[in-house]
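Before anything else, here's the structure in question.
Just one protein chain is left out here, and the rest sit where they should.
Showing chain A:
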Amino acid sequence: MKSVKLYPKVAFDLFYEQFKWAIWFFSFLIAGHIIGMIIVARNDTSIQQFFVFSSQSVAIFMLVCGIIAAYAFMGYYVQHGITRKDLYVGTVISTLALALAVTLVPLAVNVIEHLISNLAALPIDTDAAPLYDPASGWFSAAGIFFLNAFTYHLIGWLIGVGYYRFGWVIGFGFVGIAIAALSLNGYFWGDGGLSSVIPWVPEIPADASPFLALAGSLLLIAVLLVSTRMLTKRISIKM
């Protein structure tokens, strides 16, 4: 029996599974946005455009997906003869694809909302929060959104793996690490993250130093990727 590289298949299946969750998630989020528009229209105010509106929720969605990924897939895949390595590589690829998908969906919804607002007035606030300011270029706004989604999933995955491997006492320590990582991520992108936890750390807004933010963010991603691989490389499967 010749062995075939299984990680592309694993990546596709993991993406497909989580994308199904994402469709549910976006259905609710879009419904929420529509309800929000109706409410603010009555009060004569406006609501953030969908791309900005969804950014926080998408990040949390990715975090939860990451946590679930560790528990839902590890035992199942290894039981069916997939190596931890194939599962790891497959997970990373699927997470990249998922992060891309959850960036493109809000963008598309945003475009549709803008097209509609050309025809009929929608109570949408086009002044965005500084973090995802589409005014400074859609490409960079989408890029930041994508990196953020990817990072949140990796952080969730790290928490899940920590709990899976060490149980809830030490697993709780991983929540601490995750909060630090989330704050660091927020710090790079000027979300007030770290500075809200540790007061004397200065805030670096992304537009002030995009290079520093990008470098720091990529470094954080690299550290997360290496840690998760080290923790799962020889992990024992629970039965």
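To be clear about the criterion, a contact is a pair of C-beta atoms (placed from the backbone, for glycine too) under 8 Å apart; a residue touches a chain by one contact, two chains touch by 3 or more; residues count from 1.
Everything that follows uses one rule, which is that contacts and distances are computed from a predicted model.
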For the chain not present in this complex, what protein name does its UniProt entry give, out of "Heme exporter protein C", "Phenylacetate-CoA oxygenase subunit PaaJ", "ABC-2 type transport system ATP-binding protein" or "Winged helix-turn-helix transcriptional regulator"?
"ABC-2 type transport system ATP-binding protein"
Sole contact to the chain not displayed, among A:27, A:45 or A:79
A:79
For chain A, the residues touching the chain missing from this view:
1-3, 5-6, 9, 13, 76, 78-86, 234, 236-237, 239
